[in-house]
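Have a look at the structure that comes next, please.
Yeah, one chain of the complex is gone here, protein chain that is, but the others are all in their spots.
Entry: chain A
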Amino acid sequence: MTAALPKGGSAPLIPRDRTVHPVPFDPDYKTSVTRSPKYALLAMESTPTEETGPVFGHDLLGPLDSNLILNFTRGESPAVGERILVHGHVLDENARPVRNTLVEIWQANAGGRYRHIKDTYFAPLDPNFGGCGRTITDEEGRYQFLTIRPGAYPWPNRGNDWRPMHIHFSVFGSGFGQRLITQMYFEGDPLIRHCPIVATVKDRSHIDRLVAPLDFSHSKPHDFLAYKFDIVLRGRRQTFFENKPEGM
């Protein structure tokens, strides 16, 4: 692994617009009650610490890393479920492609069961499905994964809470301050509007940006359907006039 300064040097990151993000303390998502800070976050201009970050070479990845249908058995035997391609762009707030950045995903199997020592849901494991994938975006910021559509699953929150079908995404960008983990949901899933984790985001229009539409233009006849999911990371501030950061 190597890292590099973004082109153009260490430009400040655009401050996060916290109104697009979930509220940290949300009693409907019970675990957040004791895991959210009580004091306000201390806001200030980014420093080189947040403006630089790890960069990953394509050589670190294996040929099946982005194929969850085959990677758990190293190509021996495919996973069971609805075969899908998940693809999209990673962009920044200035609508520029985020090139050569690491994208990692993880998910449950077609029955809603995770391959994790802590998951005790009685839906069975699929012996041919692991549930993790990773890739690096290309020169246009594109990524794609081949996987199976994850099932919904129940979780111990309120009496009868079920997570919608979802895939977890982890994305890097060019600075550590751009680090983002989110979840992709599927168009038309009726569980989305019942989910207290989805509802930690308070504005419907921002929730909609986490819902991937069905995309026939990328599906392959008699093989797999496709869903498109674009991700936006923080951008870098672009101003003609640079003075000393205010108040620092």
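A few points about this structure:
Quick note on the criterion: a residue touches a chain if its C-beta (ideal position, glycine included) is under 8 Å from a C-beta of that chain, and two chains touch if they have at least 3 such contacts; residues count from 1.
One rule holds in what follows: contacts and distances are computed from a predicted model.
The UniProt record for the undisplayed chain lists the protein name "Protocatechuate 3,4-dioxygenase subunit alpha", from the options "Cation:proton antiporter", "Protocatechuate 3,4-dioxygenase subunit alpha", "3-methyl-2-oxobutanoate dehydrogenase (2-methylpropanoyl-transferring)" or "Energy-coupling factor transporter ATP-binding protein EcfA2".
For chain A, the list of residues touching the undisplayed chain reads 1-5, 10, 13, 15-18, 20-24, 26, 29, 31-39, 41-50, 52-56, 60, 62, 65, 71-72, 91-95, 102, 104-106, 114-119, 130-134, 168, 170, 176-177, 179-183, 197-198, 200-201, 206-207, 209-210, 231-235, 244-245, 247-248.
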